[in-house]
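Excluded from the complex is one protein chain; the other protein chains are retained at their positions.
Letters A and B name the chains as they come in the text, with residue numbers starting at 1 for each one.
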Amino acid sequence: MTVRTYLLPRSRPEALGLLDEHGPELLVMAGGTVAMPLINEGISLPEAVMGLRLAGLGGLERAGDELRIGATATLTQLLDQDAVPMLREAARNTASWSIRNMGTVGGNLFTPPPGGDVAVALLALDARVTLASTRGERVLPLADFLTGFMSTELAADELLVEISVPIPGEPTAYLKLGRKHASTPSVVTVAARLEWRGGRVTDARIALGAVGPHPIRAREAEQLLVGTRLDADAIAAAAVAAAQGCEPFTDGIATDWYRRRMAGLFVGRALEQLTPGAAGEGR
Amino acid sequence: MSADLNVVGQSVERSDGIGHVTGRTRFFGDRSFPGMLHLKMVRSPLDHARIIGIDLTDAERVSGFVRALTASDVPHNLYTILGLIGVEPEEEFVLAEDRVRFKGEAIVAIIAESEAAALEAVSKVHLDLEELPAVFDVEEALRPGAPIVTSWGNNTFMYEGHPCRRVRLGDVEAAFERADHIVEGVYNTSPIEQAPVETTGCIAVPEANGRYTVYTNTQALYFSLDNTAIILQVPGNRLHFVGGTVGGGFGGKVDVIVEPIATLAAMKTNRPVRFAYSRSEEMQVSSTRSAWRIYIKDGISRDGHIIARKVTSYADSGAYSRQTPYALTKHAANAAGPYAIPNVSIDAYCVYTNRQPTSAMRGFGVTMASFALEVQMDKIAERVGVDPWTIRFINAYRNGDMKPHRKLAEDATLIETMQAAAALVGHVLPDDLRAMTSAPRDAGPDGGRD
Partner (left out) sequence: MASRIVTFDLGGREVEVMVRPMTTLQSVLRNQLGFTATKDGCRQGGCGSCTVLVNGQPMLSCLLPVEDVAGQRVTTLESITPAEGLHPIQQAFLDAHASQCGYCTPGMVMVSKALLDHDPAPTDDAIRHALTGNICRCTGYRPIVTAVHSAAEAVHDAADAMRGSAGERAR
């Protein structure tokens, strides 16, 4: 509410230049669905803000084997694409229509838990993020980008400009448990993707939301699945490992105890959907 | 249906319907006035603390700051929440004096030219607080050595010298001795925020004739007016309250919290002043429904008649009582349920803790009793081995039955209501239940007690 300067760059170079010029005190805002509530309440009192809505970073296109998502592509754009069904499912389960029209895919990577449901899907999909500054560009795996509660690898002069997602060849599963059916913070969110050869799992990705300081991989559960035929025992073992390995917290939505139990249950359910011959979900 | 009824049985267009669907209904916040100032509160960040000092120096330097109000600016610095109907003591300060008793308690009112300036100034008020031990559970609050929230030495509201509201009928202990079954239960409920979509607020406007017009969304217009007059020590005829258009209340807007301080601010500045809760304040500061803990012990005869019921209830009033003592009285009157029980003992405690104060919400002490009692009735049915309908029919009030608080049941309809409900859900009742009526027991077809 005390904002003295609101910058609205019209291009990526202009945005990077302004970021360089104003330094780390500049609050960068995309859809405003996270920053604006804090500013409206007087909890966040930034002097200068840069809005990215008009900066031309909102493209979304399929390029060969990957989906390239501009950082300010909206969640509605994600819902409308059909190249990656898991991302459509993630968008459908995030917030409400109006919020999806405003909230961005890039912004979702900075949304603290229990938010960030799209980031959970992106993590399971081995997404990469492109960070740009006036110094140049670098590309990181999303798994390395997320470093802690509301902290990332982003340098003070860098801007997240694009997220690229390899289009998965196999079915994927995405489940979110909330306290309501829709427009609700997550108790736990699970995104899972498996690769197969000869009836056995050769690689696994399980990402979890709302049970850690940021969307996390259930790496031990992933390893337990490799080499199995995804039978009931393998699913149960992975579910237990995921529940044990996560770092749930208590908030107004759920207790840490409940989140941990639900993390195990929902990892199990997600994997059951991926069992060969299971009735399809999210494919 | 009588032919001369014009409204019953007809679909009638609401008088405010067109206003609602066109957005032309004028809620208080849809008004604005030239020169209108904005009030925001500095609130306690701690659950329980002594106020050592308040430093306004930096806040006063904020561009747009107009003035601050502290406890010494308020003529009668106590809310008269229930004093007007004889329920006392008054214990909640308009602005905190030496102590804060819950996180969010109002300490300093900041008046500024804009909401932005008011928020910025609020962020620059420096509080020197000494944290005190706090208590958050009703039974912990009643234990010896618990932190004391009130100024009178214990943590209960006192009802005519007693720490609880009591109801007694017959002799429960003797009846427990001869009962065939004893069924006990403990029932806990959470605090619930009414969460109206329109937050609580008002605008106080000084008029040329020396009066103040207050546009408010209170659910209790004259109650709020009387309170404001007492707190400001002005005759009621200097205040003109305009209300009636409420964007959801559900009991949450029965508090009388915003009007007195906004009107005081208008008096001190001679300008219109708007004070509206933010969503966070609505959720974290305004009254909620109390959290309750209810213990029930019932003695039941072999055939399912409840012959004794003992209820001990604790409502978590939070740091101040607001309307909760009254909710407890209503609760105690209803805590035996709509059932004819010859021996009843009820102790209902209004307990102070360092939580958000609580007040009215849809049912006001009775809803929570009903929740506990009806779960208890199902437990009794299970223990006795009869179905849940039967246990309620055979124990239901009938006309002429004496209620525990010594009122004769005069208009009992529970039996008929349950018969209608069974029909609506397609449940076929046995003949004996279908034949029952609420007619007095000695006059009824089955004479006396079944």
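Simple rule for what comes next: contacts are C-beta pairs under 8 Å (C-beta built on N, C-alpha and C of every residue); 3 or more make two chains touch, one makes a residue touch a chain.
A quick note: this is a predicted structure, and the numbers were derived from the prediction, not measured.
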Contacting the left-out chain in the complete assembly, out of B:147, B:196 or B:299: B:196
Contacting the left-out chain in the complete assembly, out of B:278, B:329, B:419 or B:438: B:278
Contact residue for the chain not shown (choose from A:49, A:91, A:109 or A:146): A:49
Contacts of chain B with the absent chain, listed as residue ranges: 13-14, 16-27, 29-30, 32, 116, 194-199, 246-250, 278-279
For chain A, residues in touch with the removed chain: 3-6, 8, 31-33, 36-37, 39-41, 49, 51, 53-54, 76, 95-99, 101-102, 181-183
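Basically, only the chains that are shown with their structure count from here on.
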Separation of mean Cα positions, chain B and chain A [Å, integer]: 42
Chain A contact footprint on chain B (complex, rising order): 40, 115-116, 119-120, 122-123, 278-280
In the complex with chain B, residue positions of chain A that touch it: 1-2, 40-42, 45
